[in-house]
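The other protein chains are all here in position, but one chain of the complex has been omitted.
After this line comes chain A, so read on.
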Amino acid sequence: MNFQPHEKLSKHVVSKWSASFGRLNREQTGITGLLSFSEAWTIARDFLYPRDLTDASPPPPKKIRDVKAAFDVLAQCKMLPVLMEDFLEDMHKQQYLVTREIKIFMDKYDATSDPQYIAKMAIRVVEWYKGWSPPSELGGTLAAAYTLNFQTHIYSVLPPSFTRGFKALLNLTFNLVHMASVPEWMSSLVPANHPPPARADSPLWSAFDKLGLLDRYESLVSSVCYEYIEAYILETCTKRWDESMLVAIREWMTDNIVPWMIMPYARGARNAEEARSMLQGVGSRLDFHVCKTLTDLRTSEIFDIIVDYPDSSGALHDLKECLQRVDQRSQLVQTLRKANNKRLLHPGADTKDILTQYVSIIRCLRIVDPPGVLLYKVADPIRRYLRDRPDTIRCIVASLVGDGESGDSLVDDNEPIQPLQQQQEEDYSDPNWEPEPIDAGPEFRTNKPSDIISTLVSIYDSKELFVKELQVLLAQRLLAITDGNYEKERRNIEILKIRFGESALQVCEVMLRDMTDSKRTDTHIQAQKSSNLHATVISKHFWPPLQSGKFQMPGQLKELREKYAKEFHLFKPDKKLNWLPHLGTLKLDIELDDRTISAEVPPLEAACIELFSQKDEWSVKELIEQMAGSMESTAIIKALGTWIDLGILKEEGEDVYRLLNTAEEGDQGHRPSTRPAMTIDEEPPVTSLQQQEAAQMQVFWKFIEGMLTNLGTLSLDRIQSMLKFAPGYDRNIEQLGGFMEAARREGLVTVKDGMWKLQR
């Protein structure tokens, strides 16, 4: 019943059999074909069989002609694919031999961490590879299949520690150049009968290539190279800012890295031209890496580089060039801003230091980024911070007039003095106009490279503040001058006139004129009637508010002053003098019974001691009464203190001071009897700008108090608009806000939802 399929099957088998037989027998008589095939198969398999290389007994010599013939037979029978499979199967069985050797080498490496074992292993494995490799005549398919199989096996048996060893070995290859002699083990890698290669590591590289390690570990190879470059740059460039390093690094790359690069990246190159084109891609990648590493380094050092400016201009030029290749501008800005916040913009830093650093930042970033985008981003927080510092203006002004004591001025003396520049509108009709850089923020304005002073002055909205502060400073300095030499101040004012404009400094001009006029008048008066008093007569409305307060000069001092005033009135009949008793200095000799003491003191001190020449004992209250003054008793006590320090007065009990006509015992010993003493008023005689402002604001407080009493609650806007009716009110709403906030802190007002109200 089911006979049919059986018959079909046997028929099928028969036809297959005859086909196979026909193929193997190649239509030869009998089975001779089959026999010769069988022989050829044996020869071929035997030839290909992966032998144990450690086996000392040489493989039976084969006649190459026989082998060839055998392969021909197999090819005719189309049995090569089967042979290949058999071969690969054999290889699989023999692989343990290679594994065993790899393990031996790797064990040695693990024990010693010496990369030479990795090298030796690579060379040895290549020997296996070559030993087992089928001849190339057998066609690409077999060779490819063999290589693939071999490499797959190698990769599968390499332990994890191989990566570390391979890396160490690669690192070693860099240092070949610097080694006096190639390590002995490495030269032993070259077979004895070969000529030594151009580079000692050349056999290594060809071994790596054979085993496909270069492709498989490509990222490792390049990372080793990157790390090597990084280490070099960090070593040579860290803290070396005085010269440009980029050129030197690139030279070093050409001398050291390029010859090395040829090994992994341009092995097949036949001539220099070919090598160059093969290296191009990787070369530019490495150059990028150089730039990036250098940029990272310089970015991390940027604050100190700026501190060191101008000794660090080399580093800045490097940075500029690198930033054109590497897009790290925002990192630079962030790093610098962070460094500034941490190291500069804190209460411990001197305003002068902040300004100096700011000026250096301006100069440095102008080098790195001429359009000023980076500068704008970095400078913004500094400027905001400086605006909040109370003494910023004073510092800037002090540096403007070249404050002698601080030594270095913010401004480079070589810079041409030019008028302050206002922010310019962009001129789109300029044929050289360029759009703003892409990372410029919306508020960024292209600042034409303006000079430092303009930039500093522009921290504040108006230059009037500067002129006011300048006036205060000038007043302090002029009044301190006693030798009549105003040339320096005059020169300063002339320079500042160029900057701020003639009209802004008109007031200062008058101040200077007062000084020269006073000198002339004094010369005249001295000629009429010689006096020890020399007066500086100033024009009240052109000077900042000065320390006021009245007291009567006693005795000879009063006489001196009156005589001088009389002479002055004779000389200028239509003018009178209005003395400022607290200002000025006197040089006195105090002649006592046993000693004479010289001192240079302010007028109040002089008045006190003069009173003691009338009477030996005074109380503070009596002294104030005698001088008809309105001063605080603390001022008197301070003045008396000066004389106590000099050993002339003594505090006797409660509030009584006595003159020491003869020096006290014991006092004499350590106190030199005639000692020039200098007492400098700690408070400058000229009221500072803030004090002035506070005083002015007190007036306006009365208005504010009034309107809040009458109207209950008011918004800041309302207060501002109402204050505008007050005479002389010139504050903006921010200043008013600051003032109200201060008043709130003092508990005078409260604020709720922006509405201000008197605290009751």
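Quick note on the criterion: a residue touches a chain if its C-beta (ideal position, glycine included) is under 8 Å from a C-beta of that chain, and two chains touch if they have at least 3 such contacts; residues count from 1.
Here is the rule we go by: contacts and distances are computed from a predicted model.
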Chain not present in the shown complex, as UniProt names it (candidates "Translation initiation factor eIF2B subunit delta", "Anaphase-promoting complex subunit 11", "Actin-related protein 2/3 complex subunit 5" or "DNA repair protein RAD51 homolog 3"): "Anaphase-promoting complex subunit 11"
Residue of A:391, A:509 or A:622 in touch with the missing chain, whole complex considered: A:509
Among A:534, A:718 or A:757, the residue in touch with the chain that has been omitted: A:534
Candidate in contact with the missing chain, chosen from A:380, A:517 or A:693: A:517
Listed residues A:34, A:577, A:637 or A:723, member touching the removed chain: A:577
Residue among A:67, A:557 or A:704 that touches the chain left out of view: A:557
Chain A residues touching the omitted chain (full complex): 479, 482, 506, 509-510, 513, 517, 520, 524, 532-542, 546, 548, 550, 556-557, 560-561, 564-565, 569, 571-580, 583-593, 598, 603, 606, 609-610, 612-613, 616, 659, 661
